[in-house]
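I'd like to ask you about the structure that follows.
With one protein chain held back, the other chains of the complex are shown just where they sit.
Here is chain A:
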């Protein structure tokens, strides 16, 4: 089949246009052989009678009108095998760890088909990450997509690594049945620096996590267009391990912002009418086709849980990248520069953070019966304390009522004791809830209107407020 063409008519940004005299399928993959003997790969973006538009993954530099184009008559596939675990690949899925070639068990189209909503299983299995702000107030469940909204220079990678490390403790290990791990981490780097990537790699190696991980590396100096395929390869691998091989897969994608920039670049090269701030109008659909590949499927053991990381340009969550992400994912965790500069680890601001699948994943029989109420009450109390901080700057603490002062103290202690646990501390959920009750017991019982009376009866510490005072004088 594969006939070669030397018919390039136009090269524009990442795109190449060529004349053809056969029928080329939309989305088909293409090889471009340059005069220098390089082979680049691309994909058909538009196919008309006689002419095709091709997006070139490695970028178009080095291509001239004499380059020859070869159509392979098939869409892009990923080689899949359980042996991918422990391997490091480049952004297009080629091994870069010096290991053996990958012998595929099967191949799958990387675009991935949509999961039939009727075939999904609703995610409601609690994942204990050992991070209080997550377990206690933004609970993650298996099959959820929960992004981290951050900005440049913030410790989002540390948080993601902490989650990956602490959440991946296999269940069997606890029982002493060494059936081996059923947990896998797939790490997809898109346009991050080699330094950041090394941090992840070192952490993987240090904790021995690498052997149950697959790493895809598209670094800052790798071609931007390749970022279009990296997450799709990651997710195709994830689906295979989860739904064919029964793994609970945790996917970390970083940095989605770089992915979206690549999308914008291609849109611009195609001279499309741009949407908000120059990003393509179809970015919502495009991102959904990635994020919706998280989940569980009825009758299959495994799950795909996604933690995409994105750096918000200008720390602005109304920017299209975080905005569209938030509209698709099942919540979000905010990393806050102010809390970071105060030294909180992790510097998570719980107020705008949310886990939408929390309600069904917690409570009696799943975590603990008072979990939801405690979380709600802490949200309300912290929000109130936060409001008062502004006021206190104007009128001073003395002008505030006793009640208001309690909320101010609550907000301070909440940050110090609940949030700031350190990147190396693994807190059990009961401990998280217990700290929660410590803090809530600073407030008068009547103020706890989000909590069922029965739970107040059981968990409220009557000596709560005295304890604070004692501590305050001791300090």
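In this section, contacts are C-beta pairs under 8 Å (C-beta built on N, C-alpha and C of every residue); 3 or more make two chains touch, one makes a residue touch a chain; residues count from 1.
As a working rule, contacts and distances are computed from a predicted model.
A.B. asks: Given the options "Thiolase C-terminal domain-containing protein", "Aminomethyl-transferring glycine dehydrogenase subunit GcvPA", "Nickel import system ATP-binding protein NikD" or "A-type ATP synthase subunit A", which would UniProt use as the protein name of the unshown chain?
C.D. replies: Per the UniProt record, the undisplayed chain of the complex is "A-type ATP synthase subunit A".
A.B. asks: Which of A:33, A:107, A:356 or A:461 touches the chain that is not shown?
C.D. replies: Checking the options A:33, A:107, A:356 or A:461, the one contacting the hidden chain is A:356.
A.B. asks: For the chain that's not shown, point to the residue among A:70, A:121 or A:369 touching it.
C.D. replies: A:121
A.B. asks: Using the touch definition up top, pick the residue from A:318, A:342 or A:416 that touches the left-out chain.
C.D. replies: Selected residue, touching the omitted chain: A:318.
A.B. asks: For a quick check of understanding: of A:332, A:367 or A:432, which residue touches the chain that isn't displayed?
C.D. replies: Result: among the candidates, A:332 touches the missing chain.
A.B. asks: Mind listing the chain A residues that contact the chain we can't see here?
C.D. replies: On the chain A side, contact with the omitted chain comes from 23-28, 45-49, 74-75, 109, 111-123, 143, 243, 272-276, 281-282, 284-285, 288-289, 292-293, 295, 297-300, 318-320, 323-324, 326-328, 330-332, 351-352, 354, 356-357, 359-360, 372, 376, 379-380, 383-384, 390-391, 394-395, 399-401, 404, 446, 449-450, 452-453.
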